[in-house]
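Note that one protein chain of the assembly has been removed; the remaining protein chains are unaltered in position.
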Amino acid sequence: MAPADKADRARGGTTSDDLVVLLYRQMVLVRVVDERLIALHREGRIPAHTGARGEEAAILGAAAALRSQDWIFPSSHEIGAALWRGISLQSYAHKVLGNALDPGKGRELSERLGARKAKIASPSCVAGAHIAHAVGFAWGAKSRREDVVALAYFDRAATSGADFHNALNFAGVFKPPVVLFCRTTEASRASRETASASVADKAIAYGIASSSVDGGDLVAVLSTVRDAVTTAASGGGATLVEAITPRPGGADDPIARLRRALDARDLWNDAKQAELERQLDAEVMLAITEAERTIDPLVATLFDDVYAVLPWHLREQRALLEKE
Amino acid sequence: MAPADKADRARGGTTSDDLVVLLYRQMVLVRVVDERLIALHREGRIPAHTGARGEEAAILGAAAALRSQDWIFPSSHEIGAALWRGISLQSYAHKVLGNALDPGKGRELSERLGARKAKIASPSCVAGAHIAHAVGFAWGAKSRREDVVALAYFDRAATSGADFHNALNFAGVFKPPVVLFCRTTEASRASRETASASVADKAIAYGIASSSVDGGDLVAVLSTVRDAVTTAASGGGATLVEAITPRPGGADDPIARLRRALDARDLWNDAKQAELERQLDAEVMLAITEAERTIDPLVATLFDDVYAVLPWHLREQRALLEKE
Amino acid sequence: MPQMNMVQAINDALRLEMKRDDRVVILGEDVGKVGGVFRVTAGLYDEFGDDRVIDTPLSEGGIIGAAIGMALYGLVPVPEIQFSDFIFPAYDQIVSELAKMRYRSGGEYPAKLVIRTPVGGGIRGGLYHSQSPEALFMHVAGLKVVCPSTPYDAKGLLLASIRDPDPVLFFEPKRVYRAAKGEVPEGDYTVELSKAAVVREGNDVTILAWGAMLYEALAAAGEAQKQGIECDVVDLRTLWPVDIDTIIASVKKTGRVVVVHEAPKTCGFGGELVALVNEKAFLHLEAPPMRVTGFDTPFPYTLEMEYLPLAHRILPAIVETARY
Partner (left out) sequence: MPQMNMVQAINDALRLEMKRDDRVVILGEDVGKVGGVFRVTAGLYDEFGDDRVIDTPLSEGGIIGAAIGMALYGLVPVPEIQFSDFIFPAYDQIVSELAKMRYRSGGEYPAKLVIRTPVGGGIRGGLYHSQSPEALFMHVAGLKVVCPSTPYDAKGLLLASIRDPDPVLFFEPKRVYRAAKGEVPEGDYTVELSKAAVVREGNDVTILAWGAMLYEALAAAGEAQKQGIECDVVDLRTLWPVDIDTIIASVKKTGRVVVVHEAPKTCGFGGELVALVNEKAFLHLEAPPMRVTGFDTPFPYTLEMEYLPLAHRILPAIVETARY
């Protein structure tokens, strides 16, 4: 069962201790995955990995605020949301290697993970392109009168692009049930993306609602995004949520912070932590090792999925390649 | 002498009666041109003409607020600004016909008028594309430390496009001396371009200054844009000015309104009006008749100005066409 | 059977398909209340309501970006781009997202939509209301490109395009929107994609054409006959994937080829067709395949009839090829 489904059962709209502990474990999982993959890349075993260290509370808080029928439009690095939605570590490991068992057929970079069964759309490398898709998708749900909310993850740099502008403008005019979730890293606030006081302020230009939240605080993100989902689901249209995320590793590190809170309430302790890390690390290594053993996609698959059916010119090109 | 130069001499930063009367005459000129060209189009003598009825005060007020070294980036229909800057009616008439004496060489639609000698950039048909150019141009002046301000005209619909977003975002970050002048027609406010309360509000998203002004009030536009020019010229960066323009013909018609004010102060009267309209109408008709008599651009000119120098393939294509 | 022009035939197809399939929605600039600047969507807003015939902000990027999202939700959007010259603000969404969605997601996320847009010159539209951008989409894997020349084909191809599983660029030759008339069956029928039509038979020269230029090709073929040259005139109808079998069969019969298109010559579809003919029928060629195309200049305004590859420019190419 996907952690998200367990949570759905546990939850009923409230933030139970069970849910928070479940999410804490997922945050640790994501951190372990990131650190392990970065190390494996240094060893030359896998392609480059950026990860989302410091953004775990923002990513998981937003994902956990969604209902099971809601959809996620990821940008990049939101592997945590996919694992939360039940994508297995093994499946992700195959993707990292881009091998024959990668459900994405070895077509895209390792941190661009979509999955229909998890209701996660196909991410683009083009920063911000998917924000417009989330808006159109939610608009589709609205026009079919179905109770589905879409959430798009993106970061501050994506707000400079045309797609952000188009998406928010259409969201303002057509009021689809969408949550526009910006992960603004502390570090990125120094960069010259915009002179606006905040990303949240940009909502004014489009006549949509907005809120700001401490992206290092899991429970705060969860509750802020839940409100936005409720607004969306009840016909209130789009909300631009800005979650400002801390630098990882320091005192504000979202995992360390949540850990302190759980420890204080005896919901967690050093022994549990050590055991969890050992177990997760082993799972990650096992999955990667298994993926390394798997063959590459077959050459003929190069030509699949360009169109629904192979047209004559791709049949010819495939035959040529197979002949060689 | 261009009306703008006469005005420059008369002015010294203040809004003298002379200046207002001069601008009033230009507003009437533009209206006469528009009405005459629309009628001539109905007769099938010239291509379609949209004109700028109701927007004369906004267009001329903004143009007259600029200093002689400042540049204009037009969108469309801002023929009034070109005439103000000294483009002759005759030259414009040649453009309307797209003939051999059209300085634009018969390459663009009749209401897309640029002219280097009048410091008016080349307008695009792509709504909003030029706004980014105005920002880049002003940025160029800033980086050369030269005291030049650029003003871009556009309308509310153009705010939906990517170029508006890019231009304003870059303007916020790099603070070029630019005035972003939106002509919002009363009619267009009903259209579904945006859910923002106003165009001026959109400045918040980019951290730039803004102001709103009654676009039917020549003197108000003049003074608002002068302020924006002063801000720009003194290092204060960009201002987004929204001028809301009335429906033409009614009580709020900008020409009728200014006329009432001038009449009340004995600066204008029926006799002057009748004389002016008669004279302008004759000038327009003369210019168009002359333009109609002028031949089309020579066929060989089709290939000029694609590149600075004709490359081999265009030499071949020109030879082919001339052979036929 | 009723007589229709192409505008009516397309309108008929849209109405029929919207009745048959409630997932079909139309969106674009002024497609709703106004019924489109060419009246192609006239009446649909009243019949299907503003949930299914949607006036959007002036943003082609927003239109296509949102339409992709709608398609992911399960709708079948048929966005209109008012003029194909204005498709470029949406180019990134089309080539980076729409064309690659199925592929990059390993087949999980086909994104199906049909983009309708008028193409071509001859209506005194100047640089930005005249272009024929087909090659810019054919070079991008994952897209299909269709361009009808008759009302019958327009209806049948549009219905086939909407029901096809892949994204289609549906280019409408606006010069013959009203001029092309013919019998169009009431009710449902399709014209299969990737099937060309031999619209005139002859053994001497193959002419490959489509859209508005088909009529010029036919006129030239008529003139050529007076000189004893019999032409096989092939209306490609679907430009990509093209009906290679029909083309090669004709070329094997005639040994001589003239390709006609409005778009600029360099890297246009003409070059591709010449290369394909070389690859598949080299030993049958009795003369170098010729291209009669628009010139490698922007589309001019006054001299547009000199720019277009009209019958009087096609005829000498036919004669030269035949006599080679």
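Letters A, B and C mark the chains in the order given here, with residues in each chain numbered from 1 onward.
We adopt the following convention: a contact is a pair of C-beta atoms (placed from the backbone, for glycine too) under 8 Å apart; a residue touches a chain by one contact, two chains touch by 3 or more.
Predicted model only: the values in this text are computed from it and were never measured.
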item: Partner chains on view for the chain not depicted; value: A, B, C
item: Chain not shown: contacting residue from B:P47, B:G61, B:G104 or B:G215; value: B:G104
item: Identified contact with the non-displayed chain, of C:L16, C:V78, C:V114 or C:M138; value: C:M138
item: Interface residues of subunit C (partner: the chain not displayed); value: 85, 88-89, 91-92, 95-96, 99-100, 103-104, 127-128, 135-136, 138-142, 240, 263-264, 266-272, 274-276, 278-279, 282, 285, 287-291, 295-298
item: Contacts of subunit A with the absent chain, listed as residue ranges; value: 47, 98-99, 102, 106-109, 112, 124-127, 157-158, 160-162, 191-194, 296-297, 299, 301-303, 306, 313-314, 317, 321, 324
item: On subunit B, residues whose C-beta touches the chain left out of the figure; value: 102-105, 107-108, 112, 114-116, 121-122, 124, 126, 129, 131-141, 143-144, 148, 150, 162-163, 166-167, 169-170, 173-174, 304-309, 311-313
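Everything that follows uses one rule, which is that only the chains that are shown with their structure count from here on.
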item: Top chain pair, ranked by number of contacting C-beta pairs; value: A-C
item: Geometric centre distance via CA averages, subunit C-subunit B, whole Å; value: 36
item: Whole-Å separation of chain centres (CA-atom averages), subunit A against subunit B; value: 47
item: Touching two or more other chains - residue numbers and ranges from subunit A; value: 162, 166, 169, 173
item: Residues of subunit C whose C-beta touches two or more other chains; value: 56-57, 59, 61-62, 89
